[in-house]
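Here the complex is missing one protein chain, while the rest keep their positions.
Then we have chain A:
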Amino acid sequence: MKNDYYIESYSHVKNGEISVNGKIVFKTLETEFKPVMKAAYKKLVVDYPKFFKMDNLSKLGFLAAEVLLKNESDKDMAMVFSNRASSLDTDRGYQSSIKDSTQYYPSPAVFVYTLANICMGEISIRHQIHSENCFFVMDEFSSETLSYYTNQLLDENKAKKVLCAWVDVDNGKYNAFLYVVSKKGTFVHSNAEINRLYKTTNE
């Protein structure tokens, strides 16, 4: 893989902790997903009530992007996201709302979130980014597909920067890792480096 590009910065959301470039910006002793998100919102987000209408996957991606893009002024930024469970966390809830005719309450507000790429839509709206989006689903984090695709977007000048992500919510477990790839930055955009940053425990 060519190494013409660099990772500018990255964020993690995992185990009640949110960090940017390895530095913790939020920590809670809560373990359940919903209270963690609520507490993080209170500390990190200024007045964005739409957050509470989002499903779990969008909330997770939104918060990870919020801390990462805080000082980002460039709107020419593509998004290449990935995860394992797609929107299954929300799909299960929706399916239970239609499982039999006596308990049949399909909600349009829930149905619209039964798509993983809605997470990128929410981030696009929040940061007013009109850009290339693509959502890949894979059985575990793999830098390879993301990096090939990202390099091609940058080679063809489809965007100045690319926001890459692993953002997964499934059966109460959650994990987000976001990073910005650009022509300048701290870390080489190589598979080894991406995998190292993905595994970096928040210190």
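Just so we're on the same page, contacts are C-beta pairs under 8 Å (C-beta built on N, C-alpha and C of every residue); 3 or more make two chains touch, one makes a residue touch a chain; residues count from 1.
As a working rule, contacts and distances are computed from a predicted model.
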- Task: Determine which name in "Outer membrane lipoprotein-sorting protein", "Peptidoglycan glycosyltransferase", "sn-glycerol-3-phosphate transport system permease protein UgpE" or "Beta-ketoacyl synthase N-terminal-like domain-containing protein" the UniProt entry assigns to the undisplayed chain of the complex.
- Result: "Beta-ketoacyl synthase N-terminal-like domain-containing protein"
- Note on the structure: Full-complex touch with the removed chain, picking from A:Val25, A:Val45 or A:Val137, is A:Val137
- Residue, one of A:Asn56, A:Asn151 or A:Ser182, that touches the chain absent here: A:Asn151
- Item | Chain not shown: contacting residue from A:Ile24, A:Ile98 or A:Ala192 | A:Ile98
- Query: Which is it among A:Leu88, A:Val162, A:Leu178 or A:Leu197 that touches the chain not included here?
  - Reply: A:Leu88
- Message: List every residue of chain A that touches the chain not included in the displayed model.
- Response: 79, 84-86, 88, 91-92, 94-95, 98-99, 101, 104, 106-108, 111-112, 114-118, 120-122, 124-125, 127-139, 145, 148-149, 151-153, 155-156, 158
